[in-house]
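Presented below is the structure to which this report refers.
Left out: one protein chain. Kept in place: all the others.
Note that the chains take the letters A and B in the order they are written out, and that residue 1 is the start of every chain.
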Amino acid sequence: MTIDLKGYGDDASTATLARAPGVRVRDLTVVYRTPLGELPALGGVSLTIEPGTITGIVGESGSGKSTLALSLLNAVQPPGRIASGSVEIDGLGDVVGLAGEELRRARGRHLGYVFQAAQNSLNPLKTVGKQVLDLGRSHGVADPRALLREARALLERMGLDGGRVLDSHQHQLSGGMRQRVGIMLALVLNAHLVILDEPTTALDMITQSTILRIVREVHQERGLTTLMVTHDIGVAAEVTDHLAVMYGGRVVEHGPTMRVLGAPSHPYTQGLIRAIPRLSGDPSEARALPGRPPTLGTLPVGGCVFRERCPERMAVCETVDPPRVTHGERTVACHAVEQAHDRAETAGYGPHRLDTANHRTGREELT
Amino acid sequence: MITGTGVTKTYRQRGGMLAGRDVPALRGIDFAVPRGGAVSFIGESGCGKTTLGRIVAGLETYDSGEIVIDGTPMSPLSPKRRQPFFRRIQLIHQDPYSALNPTRTIQQTLTAPLELRARHTKRPGSWVDDRAEELLSLVGIDPGYVLGRYPHQLSGGMRQRVVIARALTVDPEMLVADESVSMIDVSMRLSILALLRDLRERLDIGLLFITHDIATARYIGDDSELYVLYRGQVVERGPTETVISAPVHPYTQSLLSATPVLHGLERPGEERVVPTEALDERQGDSGCLFARRCPFRTDRCDGERPSLVHGLDVSHEHACYHPRPRGVIPVEAVA
Partner (left out) sequence: MTLTISLPGRRDERGGRVSPRRAFWRGVGRVLRRKRGRVVGVAILALFAAMATVGPLLYPANLPRDDNALYAAPSLAHPFGTDFEGTDVLALVVTGARYVILTGLATAIITVALGTTLGLLAGLHRGRWDTVLMRITDLQLTIPGLPLLLVLSTVWKFESPLEMGLVLGLLGWGGVARAVRSQTLSLRERGFVEAARGLGLSSTHIVGRELLPSMAPYIAMNVLIAVTGAIYAQVGLFFLGVLPFESNNWGVMLNLAVFGGGALTTPAALPYLLAPLLAILLLTLGIVLVVDAMDEIFNPRLRED
């Protein structure tokens, strides 16, 4: 991957090390109040995001990916609430403990959030420039002119006519332009952790490809830690270096994108990849995953959340939630994978399904 | 057999950036879907693919050209006489959420058209319930589970199956599937595509498949044809696998190049094509419609518009003065 560092010079890479924050999510449980009682949308998620990485969080409907993204901002809305766990962000501390003014300042300054392209997250009555100034005022920016200059530079970096866009209203911009404005608003206060929520949904293929290229370039140039939440594994594959696969409110697999896609471990990841309509490969080898993703109400209680659709279902899957097992760079939560790994190890071979590059084995219990 | 020749449609824009201007949605489209055959139309939003689907399903009129259903041209017929013909072509909407009436159970949804059919074909009333169950089984869902339920109690995939079952109540000759899988969870998309392919094989139902996601067009059967639409014009057409693996029009190549690469599983194509600028519908209509965005344009492209011609392979047509196959699609990575 060669990245074009137009006009930003080489210091961008050193800045990466200095400023991009790491994120550590620990045993995060988010519940939603329903007539059937409180149901978990996230069931004890643990996820470590290294500084400077661009991580994709992929999952289908009901996987909890959007809830996880909102939790990073401590913005879960009632009837949902964070029941337990923590979200540690470098330079901010535990976000779950933040509230009121502190939280508002953190959003924008440290955390930039880019809303879905489909949603109209811009104020239709104000020009983009006015909204930049509003943002600056609410965060106590001393020099509004410098802020506008920065906004313009960002827009121009993304291939837009900065001056014209700042003077435009939402309806005068195309979908792809709006999405770039969204990215600009997330970055203009110099946030170094950026969360993109379905950044290309409802955009055309060619526009999507442009936006994804911009996301990747801006990530590199500004030294960010980027999280991209998407249902489209292709979109995540195109830009990310790490991939976290979610299912039923859990992260079932996490690791470098190339490895997760090239040699998926978890049966869900394997099934999902086999189910993607692709341009390469033999279409007759593709298979849909049987069954359907769970909803809050149909999520099995106890045991593995994926077992009902799993080809490798075993007795233990009915009762025991598989623990998260980390081997080197990869983390998987699956009984079958773990057993295969153990067998391989006792037989004296390297474990065949997980990475062997790093023979460090760490285990963490998943509540 | 359903054919279209020179189908055109122009909208007059009411508001927005193009207010008061005529916007051509379709500029003379020729196509043919044989009985049990499959044709895919791909392109970006605004290319006219949805308009075409609605015209073929009889939900929209066309300005000129002709739609011929089983040898009968439609434009000389009165709207009332046309209706039974267009009933043989059923549209499957993109959004399975709005395609079913939220206040009616699945049983009510299916029996209404079936009762009408029973009356027309002088079948007994008991046939209706049996047929409803048969159709649901045909689309792969348990009738006992869904019949008494309301749409909101079903998943997106199941709803889409119910929508297909409803379309089958009138024994259609062709289905128009407009982005029928784009709102369905990825893990279940293939099963809907497989169902469509299955209906073609088992019931000899034709398929007009409309999508922005070219990859899905590969899964509706290996005998399908692919049409690439750009600003209301077919710029390339041919057997689906041929067009995807050896596209010659720079627009098709740009579309294919923009498809995300599953790094780790695939390597990007060597000759990916990126348009020189973004789509702007206000662009003029002279010359090749893609010329302003085309990295390979020459003076000739600005002057006159190329029409569809074929190269060595007569089944593969393109509308380009400088056709050249390029390796733009991802290649499977060898593990």
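We adopt the following convention: a contact is a pair of C-beta atoms (placed from the backbone, for glycine too) under 8 Å apart; a residue touches a chain by one contact, two chains touch by 3 or more.
Everything numeric here is computed off the predicted structure, so don't read it as measured data.
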Among B:58, B:156 or B:323, residue touching the chain not depicted: B:58
Contacting the left-out chain in the complete assembly, out of B:93, B:131, B:212 or B:263: B:93
Of B:49, B:131 or B:166, the residue in touch with the unshown chain: B:166
Touch with the omitted chain, as defined above, among B:84, B:295 or B:311: B:84
Touch list for chain B against the chain that is not drawn: 57-59, 83-84, 86-87, 90-91, 93, 95, 98-105, 107-109, 112-113, 116, 140-142, 144-145, 147-150, 152-153, 163, 166-167, 169-170
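We adopt the following convention: only the chains that are shown with their structure count from here on.
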Geometric centre distance via CA averages, chain B-chain A, whole Å: 32
Complex contacts: residues of chain B adjacent to chain A: 16-17, 44-45, 155-158, 185-191, 193-194, 212-216, 218-219, 222, 244, 254-266, 274-275, 278-279, 329-333, 335
Residues on chain A engaged by chain B in the complex (per definition of touch): 60-61, 171-172, 174, 176, 204-210, 212, 231-235, 237-238, 257-263, 271-273, 275-281, 283-284, 286-289, 292-293, 295
